[in-house]
Each structure stands twice: as structure tokens, then as C-alpha cells.
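Here the complex is missing a single protein chain, while all its other protein chains stay put.
Here is chain A:
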Amino acid sequence: MERFKKMNKQAIIMSKEVPVANKIKTDLHEILDIRYLTDSTFVLRIEKKELDFEAGQHVCVGPPNGIHTREYSIYSAEQDDCLEILVKEVENGLVSPSLKKLQKGGFVVVEEPVGYFTINKNLPANQKYVFIASGTGISPFHSFVLSKPDLNYTLLHGVKYAEEAYEADAFNKEDYVLCTSQESKGDYNGRVTDYLKTNSFGKDAHYYLCGNCNMIHDVYDILEEQGVSTDNIHAEVYF
């Protein structure tokens, strides 16, 4: 066993004090601020460095001394000089509990932004968009709207309780519908799917769906029934 211990030590030295298991990670970014939105949900504001992204893309983020990363949609605007992600602590999650323990001035590992859940640049400027989110699935839409203030959109945000509206001030009041399923404090008392069944936005709109898979499947069915082409439906599943 002594031989193995010595070898492991050498392996760590070879990799510049970062455990070899961590070498897949690309860069450490400083945490500039943490905003708690609920007991379990918070916004991590982190150094952007040279990372450019397109609204709707995601980054893999993890604690500096851990071995795991997870994908988080970028919450901030393309033009901001920092990067923000919206994190909800998942019980027994691989990454979010560790992120929650971090503090301002600490570091996170951030990999290059990637992803395809973006606004199609070939669509006309006045294109109607319907954004449908559940929970922290609001994150890419927050980035869309802050990055492109002239977007013609309606945002349906499905949550259990109104406190999960997560900085809804970023959206135009008339374009934002908070659907609360467990209380009547939102704009609509019920699920986003219930709202959508009675409020059609037409076949020409482009629908962006982000959140849990069940919500996305249900919305997909409703849109199909309403005659929306699958070409106009874009989905980003949160796991």
C-alpha cells in the first residue's frame, strides 16, 4: 500500500496540485456575489473572464475541489461583464449542495458555454415567442430577455408558490404570467399546462420549453393538439 500512496502523491504533484481526477476541468472562476432568492434557490454571480456565450446556452459548473460538474443555463445577459447561474439545491444532488456551501470570494470550476437552446437568428425581428418554464427553467428566458430587450414574447412561468417567481421584475409585467399550482397568489392559479389549454398563442409562434420533462411532454401534447408544428417547438430538459 505504501507504494500506491507514494504514487498517488506523485500523480498529484504532476498535475500542479490539482488532483488528477479533476484535470478534466478547465478553469476556476471567482464567485463575485451570491443572491438568495428562497431558502434553497440562489444566484451565483461569477467572473466571466473570456467566456462569450449566446443567451440560452449553458455552462458546466462545479465546486473547485470536487470531481463533478453539472450543466446550468446561464441566467445573465450576453453583454454583462459577469456570468450568473440560477441554482436550486437538489437533495442528494452531486453538485448543487456543494455549490450552496460556497461563499463570495471562493471559486467554482466553469467550462465553456455550449448549447442549442438559442433564438434562431433567421427569424424575423417581430417573431412572436412563447416561453414556457417550470421552476428554475426560467433561467435561459431571463438571459433571453435581458440580452434582447426588444423580443416579442409571452412568458409562462409554472411554480408551486409565488415566492418562486425568481426576480420576475426582469420581465415586462404584461408579458409575464406566473402560474402557481399550490396557491392563488400568482397571475393564474394552476399549472402552465392548464393555462395553455385555454390560452392559445397560434401556430406561427415559436415555443421554447424549459424545465422538468413531465411539463415539457404535457406542453408538447397540448401544442400538437393546437396544430403547432414540431419545427416551432424547442425544448431544454432540466434533470
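The criterion applied here is as follows: contacts are C-beta pairs under 8 Å (C-beta built on N, C-alpha and C of every residue); 3 or more make two chains touch, one makes a residue touch a chain; residues count from 1.
As a convention for this text, contacts and distances are computed from a predicted model.
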Which of "ABC transporter ATP-binding protein", "PadR family transcriptional regulator", "tRNA-2-methylthio-N(6)-dimethylallyladenosine synthase" or "Multisubunit sodium/proton antiporter, MrpG subunit" matches, in UniProt, the chain that is not displayed | "tRNA-2-methylthio-N(6)-dimethylallyladenosine synthase"
Of the candidates A:112, A:183, A:204 or A:225, the residue in contact with the absent chain is A:112
Would you write out the residues of chain A that touch the absent chain, in ascending order?
-> 3-4, 7-8, 10-11, 14, 16, 19-24, 26-27, 60, 67-69, 71, 111-112, 114-116, 213, 216-217, 220, 230-231, 235, 237, 239
